[in-house]
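For this view, one protein chain was removed and the others were kept in their places.
Order of writing sets the chain letters: A and B. Residues in each chain are counted from 1.
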Amino acid sequence: MPVADANGQKIWQRRSGRESLAHWLMWLIGVAVFAYCWQQISEATTWFFVQDAPRIAGDIWSRATPPKWEYITQLGKPIWDTLNIATLGTLIALVLAVPVAFLAARNTTPSRFLIRPIALLIIVSTRSINSLIWALLLIAIIGPGVFAGVIAIAIRSIGFCAKLLYEAIEEIDEGQVEAITATGASRWQVMAYGIVPQILPAFAGIAVFRWDINIRESTVLGLVGAGGIGLQLSSSLNVLAWPQVSLILIVILVAVVISEWVSAKVRGAII
Amino acid sequence: MSTHRELDDVLGKGWRKPHFIKRAWLRYTLILGFFAYLVAAFLTIEVNWSRVYEGLERGKQFILAFTSPDFATRSGDIWTGMMESIVMTVAASVVGIAISIPIALGAARNVAPLPVYMICRAIIAVSRALQEIIVAILLVAIFGFGPLAGFLTLSFATIGFLSKLLAEDIESMDRVQAEAIRASGARWMQWINYGVQPQVMPRLIGLSMYRIDINFRESAILGLVGAGGIGATLNTSFDRYEYDTAAAILLLIIGIVMALEYLSGIIRARVQ
Partner (left out) sequence: MLRLEKLVKTYKTGDQALKAVDLEIPEGQVLALIGPSGAGKSTLIRCINRLVEPTSGKVYLGDTELTHLSTGALRRERRRMGMIFQEYALVERLTVMENVLSGRLGYVGFWRSFLRKYPQKDVDEAFRLLDRVGLVHMADKRADELSGGQRQRVGICRALIQNPDVLLVDEPTASLDPKTSRQIMRLICELCRERGLAAIINIHDVALAQMFVQRVIGLRAGAIEFDGPPDALTPDVLTTIYGEEDWEATIEKVEDEDEIEAAE
């Protein structure tokens, strides 16, 4: 009761006594948790180095400028590899994500209690783990190189694409599906005529969106040895060749901006 | 009877679905170009198939490891790493969200004056263009190894993500409600508190939950470059081919992400 009676006068409060207590208690716990976290971080930090940070930052900056422009001649192949990792990874992921999405959507899954949970498990487990971790794992299994990068990107993207796609499948207009069923169409024909045309725009949008993200992710996969421009970044960092590092960062930034521009254009053309 | 002539024209002739791209030359160029690219891409990927074949055995072992994850052998490392990841996630999310709110207000054209708007949009653009892992590398170089670099990285990434989406929400809010509050003679802060905040609060909470989820997932890789968290332990276990330990860590990550998603589902349902 926000309105209380006190000495015959009505007093309006935003929250009643108990609510307000619970409210404050929640804030208190929140602040305590944050304080604890901060203390943990602080303990693990050598503050002496942190005090030195502005000087180090300035030092790095002066070493990194100007970028070593002529190094760009050696970046052609790594950039091509990066593009391939992102594009092929996205294509493989899409091929695998489509069946998973159909198995996961409530209205198309063959079995709600057996197959749907499995499909959802595939989605959540591939989605929860970053592509860098997938790359680490694949490098341990099949050795370093571009191929590991392609597969890592593909696995990471399956869950992402399948999740968005199955949500799109669940939102289709059932009337159109019903109408196709009523003509005596087979299960596959119902899918091709009733469902696929409805989710095609969503599918194209998801593909381009994920490709854009994958360009970003594949630029850093090389840090763990999975090919692409990240390899050059990692080796330049190892020898502290800061002018090369700054050039690579500029190239990555440009690639990210271009991919975002392309994906925005393509999405605009589809919708 | 023009319609009848029309009918006679089409009868007996084949029908083909009109193409999505109507200009034939453009259509074939696109298709050819795409296949040419695919061929070129496949040709330049060097795959050491014998290495891959050898790897299948290790892959099998790794998958089998999921049936018997080993939480015990490195329980100490796993525990410290996980705690560090969670601590970084919580601290970075709190700080990131707190900083995002004023920046989001500044980046909403219907709330902020132009100079403020430009500055805030620039901050967002920089934060979004730089990848977490690259920011982490730079911050580790500046601040040294440890969770502080990871915490700063995640806070910085949170700002770009949250401010942008929140600013878009503020820009699309209902003007009338906000005008009504302003008409009552409210100050700027009161106006934000009564006119804007109630409208964007559900979205802010939903986005924050989503960002906490992302921050946790990202915190798992920051360790690879020395910025604290579970990533370092994971990296070591892969290097030593300790798949059962790696499987245990991955299962923990998946479990926590699922729990976070479930929790955020409940919270979002409550605030909306």
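Note that in this section a residue touches a chain if its C-beta (ideal position, glycine included) is under 8 Å from a C-beta of that chain, and two chains touch if they have at least 3 such contacts.
Quantities reported herein were computed from a predicted structural model and do not represent experimental measurements.
Enquirer: Just name the one of A:V50, A:A185 or A:L253 that touches the chain not displayed here.
Expert: A:A185
Enquirer: Could you list which residues of subunit A touch the chain missing from the display?
Expert: Residues in contact with the chain left out: 173, 175-176, 178-186, 188-189, 192-194, 197-198, 200-201.
Enquirer: Given the full complex, what residues of subunit B touch the hidden partner chain?
Expert: Residues touching the hidden chain, for subunit B, are 3-4, 6-7, 10-12, 14-18.
Note that in this section only the chains that are shown with their structure count from here on.
Enquirer: So, what's the distance in Å between the C-alpha centres of subunit B and subunit A?
Expert: Averaging C-alpha atoms per chain gives centres 4 Å apart.
Enquirer: So in the complex, the part of subunit B that touches subunit A is made up of which residues?
Expert: Contacts found on subunit B: 37, 41-42, 44-48, 51-52, 55, 58-59, 62, 83-84, 87-88, 90-91, 94, 129-131, 133-134, 137-138, 141-144, 146-148, 151, 217-218, 220-221, 224-225, 228, 231, 234-235, 238-239, 241, 246, 250, 253-254, 257-258, 261.
Enquirer: Help me check something: in the complex, which residues belonging to subunit A touch subunit B?
Expert: My answer: residues 33-34, 36-38, 40-42, 44-46, 49-50, 53, 56-57, 60, 80-81, 84, 87-88, 124-125, 127-130, 132-133, 136-137, 139-143, 145-147, 150, 216-217, 219-220, 223-224, 233, 237, 249, 252-253, 256-257.
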